[in-house]
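The other protein chains are all here in position, but one chain of the complex has been omitted.
Chain IDs A, B and C follow the sequence of writing; residue 1 opens each chain.
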Amino acid sequence: MTTSASATGTTSGAGTPAPTSTASTATRVLGAATLVGIALLVVFGVFVSPPDKELGETIRILYMHVPTVSVAYLAFIVTAVGSAMYLWKRTEFWDLLAASSAEIGVVFFGLTILNGMLWGKITWGVFWRWEPRLTTTAVLFLTYIGYLAVRAVPASPRTRATRCAVVGLLAVVNIPIVHKAVDWWRGLHQERTIFGTLKPEIQGTQAFAAYLGLGVFLLLFAWLLIHRFRVAFLAERAAESGLEGAIAERRQEAGQ
Amino acid sequence: MSDAPLTGPHDDPESSDAETPEHFDLTPRTAAATSSSKGSGKKWIAVAGVGVVVVALAFVLFNGLQSASTFFYNVDEAVAQTSTLDTTRFRMQGNVVAGSVTTTSDGVDFVIKYKDAQVPVHHVGDPPEMFGPKIPVVLEGAFAANGKKFESDEIMVRHDSTYDEKNEDRVREADQDAKQRATG
Amino acid sequence: MAEAVTAPGTLRTVLSDARLVAAKDLRLELRSRVGISQVLPFALLVVLLFAFALDPDRRVLGAATPGLYWMVVLFSSVLAVGRSFGVEAEDGVLDGLRLSGLSPAGIYLGKVGALLVELLVLDLVLALAVVVFYGTDISGPVLLAAVVGTATVGIAAAGGAYGGLTARMRGRDTLLPLLLLPLLAPVLIGGTRGVEVALGRDAGPGWPWVGLLGIFALVYLTLGTLMFRPLLEDA
Partner (left out) sequence: MAPVVHLQQAVALIGRFPALAGVDLDVDAGEVVLLRGPNGAGKTTLLRACAGLVPVVSGTATVLGCDLVADRGAVRRRVGLLGHATHLDDDLSVTENVDFWSQAAGATRADGRAALERLEVATRLYDLPVRALSAGQRRRVSLAAVLARRPELWLLDEPHAGLDAAGRDVVDGLMAEAASVGATVLFASHELDRAEAVARRTVVIAGGAVQDDEVGEGHDG
């Protein structure tokens, strides 16, 4: 899935990688492809593509902004799928996948808000405006902070997994409702900013840089997800490996 | 010390709901009696529930709900209804007349126009950045008591100002939009 | 999401279980008087404090009333939800419920039903307080009732799910608002806009907001009913 990625960086294998089926050589290739892609993105986004007629140089922020927010939403959808599958199958894989994806999603949502604020400072003169997308992003960011907080409460693996799966599902269904509510609330107060009009308006190297950004960040997401998953998986094994020792120790008590 | 005499096994556990409290029968309820409803064939409940959620969310996503925020009168409609509107709050849409904008101590004064109707506006508060001459805006507020002036406290820019040539289309769209809402 | 979340029991047992739990919760609330003697005064206190903070004579309070109303309702709801499940955590009652044979869906719906009754009483008292202290006129009583009703069902539905989730967790007092308040953001927005329309402060139509609030309530009631089984069994 990563063979042609380094050349164009426009496609990605954002499938759901399992630690057993994705060998480390594959992730190395994936990581290298991501690095090359980021370099290409910098070249195209910062140097090759021209400034925009209306947005000027600030369009360059969007080459990162749009991909981060897309990846964040993708991450939460992966979390929701993992949560639903966990409640059905009750296997560790789905739980760890959901949790790993949620963590990455929160990071990318944070990045989105940060560079959205940067763009706002340049364009509007203020860091924050109650613009529909920024507002929606902020609400969802906080929602998923809650997911991580639940994750952090110590509990047996099954209990923790069940709680997180429920939060993952309750949170994801809120996304369209929050969108609608915020859109109606702020709908007329601000025009749609550039996000609504970006796609039909830009062409040529600008469009290429935009799609390249999306592709590169999808690769980055896949790469991060695989590694985060593996770390989580190994952490579980480490916790379990202590168990045998603990059981032996526990049984020693009987002798006393 | 009142050890109750041991009761013998009962064949019918339900008979023990009887009112013989002194000899309350301890014969276990059988699994059948207590968990008659343990169902593995209830998957359809989950499926139906998921279906309800998906349909409801799809309804939200694909605009099954009418917009709550685009209702407004155009200036000419508002002027025609001055007496019925009285001093109630409503939204009014029109274009800012070029050259009419003056900054005041507490906001901005300007004239808003749609078709051949014009209304002077006194707005309290800072106008949004995109605000300026010829821009289509939606104002929120009410007519002053004499019905000659509109007191606004909210200016909403209708769309991106950079596409001047498209303004007419947008205004026409807005017009249809408003009619639709007003009638239906 | 098949067998893990299927609710056992026919609709009838679910509903009779729900009635049993709701009756118990409401009776408990009446006996303990914590709602009346603590949650309600807290809510009224916040109503008054907002007036001190936003000088009522400068019209700021009037403009902010619908939003303030819902802020008070949300914070009081967090307290009510916390209490509703807090009483269960005391002396192992939650274990009792897990062992009881009551259907999880029935327990959830019963809890939500009791919460709904409590919150509606709270809504009503707060509305009276706002009318009296803030001098608010109600121009659209039907719309107002519809907005408040649907929003409150949504709060109770989401609160029931997250209350059950956090009931046995360490730090549930802080975790519950962290989880619940962002989730209720659409209720806050929709409830505030809807009430603004009903009070004649906003010119837009109000019924679409009722629709959105209704969908929120429907979605979370459905999910809560389905999810309470894994929550009760494993969380």
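Everything below uses one rule, namely that a contact is a pair of C-beta atoms (placed from the backbone, for glycine too) under 8 Å apart; a residue touches a chain by one contact, two chains touch by 3 or more.
Computed from a predicted structure; not experimentally measured.
Of the chains displayed, those contacted by the omitted chain across the entire assembly are A, B, C. The omitted chain makes contact with just one of the residues C:87, C:144 or C:157: C:87. Of the listed positions B:28, B:64 or B:125, the one in contact with the omitted chain in the full complex is B:28.
Among A:33, A:64, A:96 or A:155, only A:155 touches the chain left out of the display.
Listed by residue number, the positions of chain B touching the unshown chain are 1-4, 6-10, 13, 16-17, 19-22, 24-31, 33-35, 38. Residues 154-156, 158-159, 239, 242-243, 246-248, 250-255 of chain A touch the missing chain (whole complex, contact as defined above). For chain C, the residues touching the absent chain in the complete assembly are 17, 20, 24, 27-28, 31-32, 87, 90-93, 95-102, 229, 232-234.
Everything that follows uses one rule, which is that only the chains that are shown with their structure count from here on.
One inter-chain figure worth recording: chain A and chain B are separated by 29 Å, centre to centre, where each centre is the mean of the chain's CA atoms. Averaged C-alpha coordinates give centres for chain B and chain C that are 19 Å from one another.
Among the residues of chain A, those touching two or more other chains are numbered 173, 177, 180, 184-185.
Under the contact definition stated at the top, the residues of chain C that touch 2 or more other chains are 1-3, 5, 193, 208-209, 212, 215, 219, 223. Residues 1-5, 158, 161-162, 165, 169-171, 175, 178-179, 181-183, 185-186, 189-190, 193, 208-209, 212, 215-216, 219-220, 223, 227, 230-231, 233-235 of chain C touch chain A in their complex. Contacts from chain C toward chain B in the complex involve residues 1-3, 5-10, 13, 101, 103, 193, 200-206, 208-209, 211-212, 215, 218-219, 222-223, 225-226. Chain A contributes residues 54, 124-125, 173, 176-177, 179-180, 183-185, 187-192, 197 to its touches with chain B in the complex.
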